[in-house]
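Missing here is one protein chain; the remaining ones are kept as they sit in the complex.
Let's look at subunit A:
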Amino acid sequence: MSETLISVENLSLSFPNHPVLTNLSFKVNRGEFLGVIGENGVGKTTLVRIILNQLRPSSGEVRLKDGLKIGYVPQFRNVDIEFPLSIKDFIALNFTGIKLPWLSKKEKARIKKVIELVGLTDIANRPLGLASGGEKQKAYLGQALVNDPDLLILDESTASLDPNTKQELLDVVLRLNKQLGLTILFVSHDMQLIHKYPDHYLWLRKGKYTTGAMSDLHNENQEGQYV
């Protein structure tokens, strides 16, 4: 029996006059690759924000394993073409805290490692503002990895990418999952991707949801419930 990292019980959240999540229960176990799927506006980002403790649920609870370290790649980022920091310096931003300003040897080594993991070694010194969409997503991923999290949450990281770049990014994520045992929570509205990569799914729909192993989703889909 593997260890539970997140356990969500009877979770509901309503914005004023607008119920978003109702009575949601599921678990995320260590090593899992969970795909959270659903149409635009169904509440995926809201769920993530509750897990990150940025939003309080109306009822129910979310329990995180003690000391759980979460790496998060948000859906939106304010990085424009004049964003000056290099990919490397951007990744280093996540080394926060009231500490000496300069990075320690260990921190530098970690940055180098992470840049290798996401495959940006060749362009690590390029300003992030000039990087392509796919390179930017890899840099965001690298930043989320820098503090060596147990769980990685990706919110629509592939939404703006072309099919090849999508695959490339997800191959990186899959490697993190399979080789390093990193637990993944992958949020997307892309049904094809969800079929291909995650081993579990959580499918949010208006007022209801289904969850299970990926093989169940194949069956569900054959009943033609998803457009």
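Here is the rule we go by: contacts are C-beta pairs under 8 Å (C-beta built on N, C-alpha and C of every residue); 3 or more make two chains touch, one makes a residue touch a chain; residues count from 1.
In the analysis below, contacts and distances are computed from a predicted model.
Between the names "Putative hemin import ATP-binding protein HrtA", "ABC transporter", "Succinate dehydrogenase / fumarate reductase iron-sulfur subunit" or "sn-glycerol-3-phosphate transport system permease protein UgpA", the one given in UniProt for the chain missing from this structure view is "ABC transporter".
Across A:S14, A:Q54 or A:S160, the residue that sits in touch with the chain not pictured is A:Q54. The residue touching the chain not shown here, chosen from A:P74, A:G134 or A:G212, is A:P74. In the complete complex, the residue from A:T22, A:T46, A:S86 or A:T158 that touches the missing chain is A:S86.
In the full complex, the hidden chain is touched by subunit A at residues 52, 54, 70, 72, 74, 76-78, 82-86, 88-90, 93-99, 101-102, 125-127, 143.
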